[in-house]
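The complex appears here minus one protein chain, its other protein chains still in place.
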Amino acid sequence: MAAISQSDHSQSDHSQSDYSEAGRPETGGPLDASVRVDLYRMMVLIRTYEERIRQEYHADKTPGFDIGAGKIPGEMHLAAGQEPVAAGVCPHLRPSDALTATHRPHHLAIAHGVDLAKMTAEIFGRQGGLGHGRGGHMHLFDPAVHFSCSGIVAEGLPPALGQAFAFRHRGTDSVAVAVTGEGGANQGAFHESLNLASLWRLPVVFVIEDNEWGISVSRRASTSVEDNSLRAAANAMPGVRIEDNDVEAVYRAARTAVERARAGHGPSLIEVHTLRLWGHFEGDPQTYRPDLATVEERDPIPSYRRLLVEAGVLDEAGVERIAEEAATKVERAVEFALASPEPDPSTATAYAFE
Amino acid sequence: MAAISQSDHSQSDHSQSDYSEAGRPETGGPLDASVRVDLYRMMVLIRTYEERIRQEYHADKTPGFDIGAGKIPGEMHLAAGQEPVAAGVCPHLRPSDALTATHRPHHLAIAHGVDLAKMTAEIFGRQGGLGHGRGGHMHLFDPAVHFSCSGIVAEGLPPALGQAFAFRHRGTDSVAVAVTGEGGANQGAFHESLNLASLWRLPVVFVIEDNEWGISVSRRASTSVEDNSLRAAANAMPGVRIEDNDVEAVYRAARTAVERARAGHGPSLIEVHTLRLWGHFEGDPQTYRPDLATVEERDPIPSYRRLLVEAGVLDEAGVERIAEEAATKVERAVEFALASPEPDPSTATAYAFE
Amino acid sequence: MTVVEEPAAKASPPPPRRLTMAKAMVEGIAAEMERDPSVFYMGEDVGAYGGIFSSTTGLLERFGPERVRDTPISETAFMGLATGAAVEGMRPIVELMFADFFGVCMDQIYNHMAKIHFESGGNVKVPVVLTSAVGGGYSDGAQHSQCLWGTFAHLPGMKVVIPSTPADAKGLMISAIRDDNPVIYLFHKGAMGLAWMAKTRRALGDVPSESYETPIGKAAVARPGRDVTVVTVSLSVHYALDVADELASEGIDVEVLDLRSLVPLDRDAIVESVSRTGRLVVVDEDYRSFGMSAEVMATVAERDPSLLTVAPVRVAVPDVPIPYARALEQAVLPTPERIRAAVRQVMG
Partner (left out) sequence: MTVVEEPAAKASPPPPRRLTMAKAMVEGIAAEMERDPSVFYMGEDVGAYGGIFSSTTGLLERFGPERVRDTPISETAFMGLATGAAVEGMRPIVELMFADFFGVCMDQIYNHMAKIHFESGGNVKVPVVLTSAVGGGYSDGAQHSQCLWGTFAHLPGMKVVIPSTPADAKGLMISAIRDDNPVIYLFHKGAMGLAWMAKTRRALGDVPSESYETPIGKAAVARPGRDVTVVTVSLSVHYALDVADELASEGIDVEVLDLRSLVPLDRDAIVESVSRTGRLVVVDEDYRSFGMSAEVMATVAERDPSLLTVAPVRVAVPDVPIPYARALEQAVLPTPERIRAAVRQVMG
């Protein structure tokens, strides 16, 4: 089902003899039906969320488009099409595991169990938000599930190393997942993070969301290698690339990588060839994008739905129910956000220091 | 003679089909006698220079050791033991080719033909120096041979890309050689530079001087991979590692890489396992260094001399003559430096802007 | 972003036209690219996209991909590339998409681009123009809203220019490209006249169609006045002028000094104005402490503290990161309201 290319030609690190074993992703039989439904459910929840945010974002920016206006001001990077990454990786994580996401963080936040209401309130810039409206959509911090993100490309990775370091130092088996886009894999922070995590055998799973675009710059125009798993090899860790945005393949690869990290065998890298269904940010005309015509048909959700229905794992009623559940959850989160007060301007300088 | 490990498992870049060919270093028969003598001559010149600088540096810092005192103040990083890198790479370069070196730049500067007198005057902080005493030993710039260096680890690499870019833009076949230590290969700038050079197919040759130490931190404690040629593969360019500080192996590998770059086929990487014969900087107690006892016997110069004498390429008279020539050149350079005036303090802010 | 701006004019239309700052900036770049084949532009999304803030709209179409180059997200590599190309005689313009990203490539900027000329004793020239977008006001959060010109101006080796008008955007760009030193050119997103961002009526301005240089290091008296000197730069110039217009009706005559460049800083212009008005307000969208506002005040004080007849006041971003929520962000920015209050305060 999933085309998985795997790099096993990397040199093994001095002390990491278990490494080529662990890098081999499981490709065995079908997943449990309940797991598959859960994967689907999560993808639907994410998509429902992103659609709703998109709608709220644009609702009051017209006529014209004023980026600073409306209930949700500022840049807005939505993750529609990239659900398989979040849905596939996060089932292997516990609330005690850390996850650091990028400027495009919602799908990962949702799948890792960030408080949806507070997250939404943060995106709406309200006092009840995760950061009391200080952070915004690119700066979501939920310490309850060790979630964070950053608006600086690839610079979210290094802090994940420190979380992993602290987990290990305390003798827990918690892990940290660190996510970047394929564009970010050309940033120095990416290389340094891989090397250090590998060297110190930190319990980190690096995930690259290859949606083929870094804003308007194609992967081909930004990246010298076809396959970032070679960059895992360049830092003596296993790397796999999943070619077709397949949530089950992501799930399997992440299981292997998370288990490896939990067992104390160090980091691995998973690159997923995913899809940016919409623009880089809302308002992006995407005039630079030649693949626009085929984007819709590559949407990973309808195809997975069909697959599950055909496999008899899900029926129409189930599909319906999942959609409704998602709509309800999202509705509640948006209601919470809208009911939360705007922050008081006289507190603008609060939280400068402890 | 040289143990060469070569990475040929990298994926070929989109448009760089010639790449695995070019990465294969030539391993054929012995070099011309004249070339071999030139290699030896250059190594001796460098060593003579470094020994003299070392002597001048310490001459007037006693009693005790005051780093800021004496004819040559400040940090001093000498390259004794690393002569094979400079001597092996630079014969393939022309004055119109660029070379950027590190905080340990003398050997490369000498081999690339930087004006020895002006360079020495710069190290002595004199008005007649390359930078009129403004730069110092880590900041040698000789535009006549496109030489530069930087005291910031690995950050000398990116400017080399721009030199290569300009050369190509003008339609010349000049190349840029960019040097880092093995410690520097863990810096983000290294990764970004490899990717961009590969992507834009710039005429660059990356050279890593693996002397096993980054100050007191061993290669093993800093670097997750055994072989940085994997990092070439991670950026779709050929990479070779030369295991035994062999000037002839460096010469051959550099020929291949420079030719490749001149021909427009893009960058390559050469890692040389070399030797830091002395401390990181002068004054380094090296108490952290377990291999200290065997350092002397790994000195690349006596062994190469023996080899050439045994091969009949060089006789004792030749050895003597080369030593004398070197001593004379160095003596003249030091004389020039000492004769050059100290810069006038009233001009301390000159050269702020054009 | 949503609206694709028309490419800059090609021939010489009847001078002057009213252009946005973005178009004027592009016109300056295009004129120099036309004139000098060693000029090229490089950065993220500067090609087909035309620059996230329309700093390069139409340039790819006009000059082709060799001279208008999209880069990977590798600021250290491409900043260094600019330096190296400049060392070899080219005249790169290199864009850092947001000034906030300086931290991923600051070593290339201030240890290399800025220092090589000095370290080489003047033997190596580095004629780079580093363009970057600054400023907030549209809820882009703590990592995408900063001005940071104080940071750039503090470190030696680069000029720092900051246009506030379309005419200066063009003239300073041309001067920056022709300058043999590295120059940082900071353009405020809110002053670019972008279709998708709120703007004031001052976003459009007359721009001569011929090529011209605006001198680097000369402040402009954006509005002469007798009572108070408001020293500022960038988008805040627009606000200061608005406030000045309003207060004129109350009989307060405000002089607005647009610094236009922080390095070199036109200290004489500051002192001259304050010596006439005796009252100083500094408006600075950068952080308050250890930055531009203090430098302006110090410039007056060290010349003669008695020039100041009342305590000067700064209107700047307090020393906290820039908050996301609109109400909070507006509370920290130097809004017209805060400028007005400051002017009233020094008027006593």
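Which chain is which? They are A, B and C, in the order written, and residues in each are numbered from 1.
Methods note: contacts are C-beta pairs under 8 Å (C-beta built on N, C-alpha and C of every residue); 3 or more make two chains touch, one makes a residue touch a chain.
Everything numeric in this text was worked out from a predicted model, so none of it was measured.
*Asks:* What chains on display are touched by the one that is not shown?
*Replies:* Counted over the whole complex, the chain not pictured touches A, B, C.
*Asks:* Among A:46, A:196 or A:333, which one touches the chain that has been omitted from the display?
*Replies:* Spelled out, the listed residue whose C-beta touches the missing chain is A:196.
*Asks:* Which listed residue, C:137, C:225 or C:321, touches the chain dropped from view?
*Replies:* Reading the full complex, the residue touching the unseen chain is C:321.
*Asks:* From the list B:176, B:189 or B:257, which touches the chain that is not on show?
*Replies:* Only one listed residue reaches the unshown chain, and that is B:189.
*Asks:* If the hidden chain were put back, which residues of chain B would touch it?
*Replies:* These residues of chain B touch the chain that is not shown: 64-69, 73-75, 125-126, 131, 133-139, 150-155, 183-184, 186-189, 214-217, 221-223, 281, 283-285, 287-288, 342-349, 351-352.
*Asks:* Which chain C residues touch the hidden chain?
*Replies:* Chain C touches the chain not shown through residues 76, 100-111, 114-115, 118-119, 141-143, 150-151, 153-157, 262-263, 265, 286-287, 289-295, 297-306, 308, 310-314, 319-321, 323-324.
*Asks:* Using the touch rule from the top, list residues of chain A that touch the missing partner.
*Replies:* These residues touch the chain not displayed: 98, 129-136, 139, 141, 143, 146, 148, 150, 152, 155, 157-167, 169, 176, 188-189, 192-193, 195-196, 199, 350-354.
Everything that follows uses one rule, which is that only the chains that are shown with their structure count from here on.
*Asks:* Please flag the chain sitting at the greatest distance from chain A, going by CA centroids.
*Replies:* So the chain farthest away from chain A turns out to be B.
*Asks:* Between chain A and chain B, what is the gap in Å from one C-alpha centre to the other?
*Replies:* 43
*Asks:* Could you tell me the distance, in whole angstrom, between the mean C-alpha positions of chain B and chain C?
*Replies:* Inter-chain centre distance comes to 41 Å.
*Asks:* Where the centres are mean C-alpha positions, what is the separation of chain A from chain C, in Å?
*Replies:* Going by mean C-alpha positions, chain A sits 36 Å from chain C.
*Asks:* Could you tell me which residues belong to chain C and also touch two or more other chains?
*Replies:* Each of 71-72, 74, 76 in chain C touches at least two other chains.
*Asks:* By the touch rule stated above, which residues of chain B touch at least two different other chains?
*Replies:* 188-189, 192, 195-196, 199
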